[in-house]
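Of the protein chains in this complex, all but one are displayed in their positions.
Here is subunit A:
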Amino acid sequence: MSGSSDEIKPVSCTIKPPIYLHIGDTKTDPAHSGVCVVDVTLPFGKPVNVEEITFKNYYTAYLTVRLLRRGPGQEAPAKWFTALRDLPLMDNPHTERGSQDYYSVHRTQDPEKEVSDWLSDLTLGDQHPDLEQGLPDPHTVSSSLQQMWALTEVMQSNQTTSSIGRFDVDGCYDIDLLSFT
């Protein structure tokens, strides 16, 4: 996603098929190392500010993100930076937790920091709120709630969730058989 802080758009990019890394000769030793590389190419020429990378996991335990960044000036060669190393997506690679979850990797807005300093301020979409700083002030919460209600469609309809109780349609519950797709 790129753009200014009030406008986030998806970046068009090409995601290449994943390549499993092998140890040794693939013919004699077909076992792969468990490391897989996915190349994502961004549009050539236009500088892009990547704010957030969102993806759905499928049994990846740890994530490393490396960026090929062009140095200042046209002559400087592009160099690889490690933006993120071994971010755990699954707390135990041999069990299911986190295996098929959705994740987002954010970047903080700090122009003074190098891209490689991403590591320090990353958050996962699934993390629990940090309550170490104590409970929030109720006035702050209620004012941010106003914004929340503006953003969330569910709140806009302002309907309660209390059920109506009837199970029929216009007084009729004459049904055929159960349907399944």
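Keep this in mind: a residue touches a chain if its C-beta (ideal position, glycine included) is under 8 Å from a C-beta of that chain, and two chains touch if they have at least 3 such contacts; residues count from 1.
Heads up, the rule we're going with is that contacts and distances are computed from a predicted model.
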{"item": "Options \"UTP4 small subunit processome component\", \"Metaxin-2\", \"TBC1 domain family, member 19\" or \"Up-regulated during skeletal muscle growth protein 5\": UniProt name of the undisplayed chain", "value": "\"TBC1 domain family, member 19\""}
{"item": "Sole contact to the chain not displayed, among A:K27, A:K46 or A:R166", "value": "A:R166"}
{"item": "Missing-chain contacts mapped onto subunit A", "value": "54, 56, 58-59, 92, 94-97, 99-104, 123, 125-131, 136, 141, 144-145, 148-149, 152, 154-155, 160-169, 172-180"}
